[in-house]
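Below is a slice of the complex: some chains, not all, each in place.
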Amino acid sequence: MSVNKPMDILNQARERRVLIRLRGNRRMRGILKNYDIHLNLTLEDAEEIASEGTTKLGDVIVRGDNVIMISPPPK
Amino acid sequence: MSVNKPMDILNQARERRVLIRLRGNRRMRGILKNYDIHLNLTLEDAEEIASEGTTKLGDVIVRGDNVIMISPPPK
Amino acid sequence: MSVNKPMDILNQARERRVLIRLRGNRRMRGILKNYDIHLNLTLEDAEEIASEGTTKLGDVIVRGDNVIMISPPPK
């Protein structure tokens, strides 16, 4: 098994804008402030992205077990 | 990994009104009194927000595994 | 994190009538006799509340992982 953990790329994504897909077809975007091993996340300046448009959420804490995937910004 | 935990922003949100999204498309608002690491929450003066209007709930304890996300009030 | 736990308000609600929302859109009311940290509950004189009316259940034990939220009676 790897010496690096899958979540290490999140450490490099801190203070940067990430894209998050949640169960139930939700998508969000926000600046990653904190995370833990359960993928509980704190986002700043978050917004929900829907086909009808985006909704401003401000600061938000996301419970990790709703997360499907997280995309850090391109390097 | 961070020295701060994602839930630290909840500590700053205590005694303030937070917005909560629950599974099953429920949304609630209330004054955050307490929380634990599972995101079990105690709210005061809570209300459920639906498209038909809001319903007063008073004090309420929310089981954490229903929580999708929590938004503290703007700083 | 708080010295008080979210479930402490349940202790004050013992022997009083609480309102419970369960997954699957069920709602119940009953006198809270006991609870544990999983939100397993014992209710006395319980009834299920549906749009068609209420159904008497008598004593009932509720498995905690079905619970969404519990409202103690107003103080």
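First chain written, first letter: the chains are A, B and C, and each begins at residue 1.
The rule is short, and it goes like this: a contact is a pair of C-beta atoms (placed from the backbone, for glycine too) under 8 Å apart; a residue touches a chain by one contact, two chains touch by 3 or more.
Every value quoted in this text rests on a predicted model; they were computed, and no experiment measured them.
In total, how many chains does the complex have, if 3 are shown?
7
The rule is simple: only the chains that are shown with their structure count from here on.
Report the topology of the inter-chain touch graph, choosing from line, ring, star, complete and other.
line
So the centre of each chain is just the mean of its C-alpha atoms; given that, what is the distance between subunit A and subunit B in Å?
Subunit A and subunit B have C-alpha centres separated by 19 Å.
Roughly how far is subunit A from subunit C, centre to centre by C-alpha average, rounded to an integer in Å?
34
Which positions in subunit A touch two or more other chains at once?
In subunit A, no residue touches two or more other chains.
Help me check something: in the complex, which residues belonging to subunit B touch subunit C?
7, 11, 14, 22, 24, 26, 33-37, 40-42, 46, 57-63, 65-66
Which stretch or stretches of subunit C touch subunit B in the complex?
1-2, 4-10, 23, 39, 64-65, 67-72, 74-75
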